[in-house]
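Missing here: one protein chain of the complex. Every other protein chain is in place.
Our next item is subunit A:
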Amino acid sequence: MGLDLNKVYNRSTKGSILFVVILLGLPLVFSTNNYLLSTLIMIGFYTIVSTGLTLLMGYAGQISLGQAAFYGIGAYTSAYFTTHFGLSPWLAMMVGAVIAAMVAFIIGIPAFRLREHYLALATLGFGVIVFTFFKEWKEITGGLNGFFGIPPISLFGITIQTDFQFYYLVWIFALIGILFARNIVQSRIGRALLSIHGSEVAANSLGVNITKYKLQMFMISAIYAAVAGSLYAHYVTFINPQLFEMITSIYFLIMVVIGGTGNVWGGLIGAAVYVCLGELLKEIVPLFIPNASGEFEIVFFGILLVIILIYMPNGLSHSISKIVKRVLPAWRRKKRVNACFGK
């Protein structure tokens, strides 16, 4: 590519640090606004899931329409093990992640022999089957009535109950997730994955074990989703199957597509746009259409999705980074010129 990777890494590191500082400072400014905090927390959950899915879709080039199943597996495992066995939420979260990874492994072996439409349908089918079990396996999940009384999570003896505390918890997880994704992408695995995305045949002939990498990414994306689901369960303390329906998988997909799959920040951007737009539409739509129900916003997501895919097939993160790349050097040049003239 003719790029000095070191330079790219350093420059984006500066930006990332600035971003992290803003992120950690936000609740200090808005600490009294619970609505805003809970919105930011939702963005946090979705960022974790969509970062995992970005790895799978953007880097391994594989579609998954069943991600809500892993989100649900994380949530229900946490709920079940903490309430029935008194397991610590942290341990339960780990159990959920392991179960999700195992399920991904089992379903992934046959599924990743399939491609394109067939893979999309297989993951979709998997999602519907898992959802049915959430709904029907009443002894474990409580069925349609849902699962009550999930204990909150605690850290260093502090029970994390307020939105202010939870904000930091979920965003630390989200940042670790992004950092981990970034390391994967910049490692040997990342380059192998990109070669798979480019051409499976070429990658295979160069000795890249395609199936192994795809399967690994599927398991990693499942772990991301399960951890987010587990955190979510401890945040809301009540879950029901509808949260993990097929439509949720599609929402995750929408986030990844909006954000763009070519960039580890895509998941975060997609999640943020999705949640903010959803909240905005909840405010705006009733002004114009008084009898619109909550589900009306999907029409806007549908249109947005089609427009983005037709006109910005690489998603928002690609467009943003293009703008930054164009604006930043110009701005630097101007600063240098000004410095020469002693301004």
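The rule is simple: contacts are C-beta pairs under 8 Å (C-beta built on N, C-alpha and C of every residue); 3 or more make two chains touch, one makes a residue touch a chain; residues count from 1.
Note that in this section contacts and distances are computed from a predicted model.
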item	value
Protein name, per the UniProt record, of whichever chain is missing from view ("succinate dehydrogenase", "Dissimilatory sulfite reductase alpha subunit", "Cytochrome c-type biogenesis protein" or "Branched-chain amino acid ABC transporter permease")	"Branched-chain amino acid ABC transporter permease"
Identified contact with the non-displayed chain, of A:26, A:172 or A:298	A:298
Contact with the hidden chain (one of A:63, A:184, A:215 or A:275)	A:63
Touch with the omitted chain, as defined above, among A:55, A:99, A:181 or A:250	A:250
Omitted-chain contact residue, chosen from A:206, A:236, A:309 or A:327	A:309
Contact residue for the chain not shown (choose from A:114, A:140, A:169 or A:194)	A:114
Touch list for subunit A against the chain that is not drawn	57, 61, 63, 110-118, 120-122, 124-126, 128-129, 132-133, 135-136, 200, 210-211, 246, 250, 253-254, 257, 289, 291-293, 295-296, 298-306, 309-310, 313
